[in-house]
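Only one protein chain is missing; all other protein chains are in place.
Our next item is chain A:
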């Protein structure tokens, strides 16, 4: 799965700690071309195909035609890439007007994730978001029109000062608006962000642990009652509208990260390797572009994952989903030691099973 990352934003949200840059002018064509180039290189290297998800928390402030330009190169060299099944775009409500969305759809996007975060204007201001609740509604409605059954929205809870009731109201509003997929995230205060600084200075209150637990529980209850399946720690879907893209991530399948700061996990078979690697692309966009131009890709770091590390990832990610870690998947990474052998023997895992925290079957 190729995952292009667009590194530019018009402004930085108060809680954001991602690899994002705010610059006065962006040469979209150049960046787009580099993305395409890197994608091609890495696809050849990994021999991974299937589907594309563009964006990666932040959101397309992108000219749809630029998107189109980077698409065709993807499909050209590899014939089976025409079977590009799922192309997801993550978009900010402020840049998700109906015409733009239509443009993206024409370029080949067939799923949209809208970064709503909240449907309360005061909360949106606290988060430093660019849009209002009304704009968010408009974006979601437009998206649902163009991508019916394939629109997702993101929500944040646990904001400083947010009450249980405020969250309940937000959930109700979101339920009235949403399509069939919701991603729910607890706000995490990262060092270096404006919001964290405000909380640590004492300007904003720290959300108490028990309240956060209650909010999460309430969300779960509400969404499940509304027909959603809680298929991953942070993701809810109904009518089968699971994000197959993200599932590949939690199922420890292969994916390539394209763009500044993107990360990937794949076996570079194109080089003749048989080992799965963890890769990160150069963070700074200009440096990244230079590298892509000179050698085809801007991979900053590549680390071969040891079998143990791979298994740790399989476990940590798989346990986030409601399907867990199936024997078959485990067997791919651990051909000699089955799940029973590792987790059925006396020890902490067995104790956890006895206490009802883990299930092995």
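Some observations on this one:
One rule holds in what follows: a contact is a pair of C-beta atoms (placed from the backbone, for glycine too) under 8 Å apart; a residue touches a chain by one contact, two chains touch by 3 or more; residues count from 1.
Simple rule for what comes next: contacts and distances are computed from a predicted model.
A single chain of the complex does not appear, and UniProt lists its protein name as "GUF1 factor", one of "GUF1 factor", "Phospholipid-transporting ATPase", "Queuine tRNA-ribosyltransferase accessory subunit 2" or "Integrator complex subunit 4".
Of the listed residues A:11, A:163 or A:188, the one in contact with the hidden chain in the full complex is A:188. Shown as candidates are A:165, A:210 or A:361; the residue that touches the absent chain is A:210.
Although one chain is not displayed, its contacts with chain A can still be listed: residues 18, 56-57, 184-186, 188, 209-210, 212-213, 216-217, 233-234, 246, 263, 265, 278, 280, 309, 312-313, 316-317, 351, 355, 357.
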